[in-house]
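And now, subunit A:
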Amino acid sequence: MPLIEKGEIVADLYVRVADDEPLPEGVAVLIGIDRFLNEAEALKGRQAPVGVIWPNNRPIAEIAPHLGQLSLIALNFPSFRDGRAYSQARLLRERLGWTGPLRAIGNVLRDQFLLMERSGFDQIDAVKPADAAAFDEAVQAYTVFYQPATDARPSLLRQRLGRTLAGVRS
Partner candidate 1 sequence: MAAPQQQKLKVNGPVAVTANRLTDGAVVWRTKAGGWSVELVDAAIVTTADAALALLAEAGKRDLDAVGPYVAPVTVDDQGTIGPGNLRERIRVAGPTFELPH
Partner candidate 2 sequence: MYAYDEFDRAFLAERVAEFRDQVGRRLSGALSEDEFKPLRLMNGVYLQLHAYMLRIAIPYGTLNAAQLRRMAHVARVYDRGYGHFTTRQNIQFNWIKLEELPEAMASLAEVGVHGIQTSGNCIRNVTTDQWAAATPEECDDPRIWAEILRQYSTLHPEFTYLPRKFKIAITAAGHDRAAIKVHDVGLRLHRNEAGELGFEVLVGGGLGRTPFVGKSIRPFLPARELLSYIEAIMRVYNQYGRRDNIYKARIKILVHEIGAEEFSKAVEAEWAAIRDGALHLTDEAIAEIRDRFIYPSFETLENEPAALTEALKDSRFATWHRNSVQAHKVPGYSIVTISLKPVGAPPGDATADQMEVVADLAERYGFSEIRVGHEQNLCLPHVAQKDLPALWAALEAAGLATPNVNLVNDIIACPGLDYCALANARAIPVAQEIAKRFADLDRARGVGRLHINISGCINACGHHHVGHIGILGVEKNGQEFYQITLGGRADEHAQLGTLLGPAVSYEQVPGLVEDVVDTYMELRAGPHELFIDTVARLGVEPFKERVYAAH
């Protein structure tokens, strides 16, 4: 599962820890929502970065009080055909002001990379190595974008409408 960040394949510094496993000391961990919420207080004292996998079926607005203690948010694609995480990602970026790393995990495939980027993901945990290798090609397949989204690509609507979305990065 190669991890892509800003177009480069990078090492994943986060260790995924299941709810019933002990948390390793001194390393960045990516944990599930139940553990995160149950141990929120204890986690505040932790010296290493904490990331959470926020589930599709929980309103993303509920993450707001916890953003300060998170170093990574991962959103899941149980199937590439399940698009809930796109809305969650946009809300995180545009409504809740999350500027930290936002990772797409699960059934993450090449033909959705561009949609993910446009929705605010900046880390993509690709299922297939060949897809990861084709990342640039995939996200550069288009030069024309009709609608404004979370990314900085100029959209025809934005050009035509001449306004900038509040809270959009760049």
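Going forward, a contact is a pair of C-beta atoms (placed from the backbone, for glycine too) under 8 Å apart; a residue touches a chain by one contact, two chains touch by 3 or more; residues count from 1.
Selection criteria: all candidates are chains of the complex that A comes from, given by their letters.
Given the structure is predicted, the values throughout are model-derived calculations rather than measurements.
By the touch rule above, subunit A in this complex touches candidate 2 out of 1 or 2.
Of all the residues in subunit A, the ones that touch candidate 2 in their complex are 59, 80-84, 86-88, 90-91, 95, 109, 111-112, 114-116, 118-119, 130, 141-150, 156-158, 160-166, 168.
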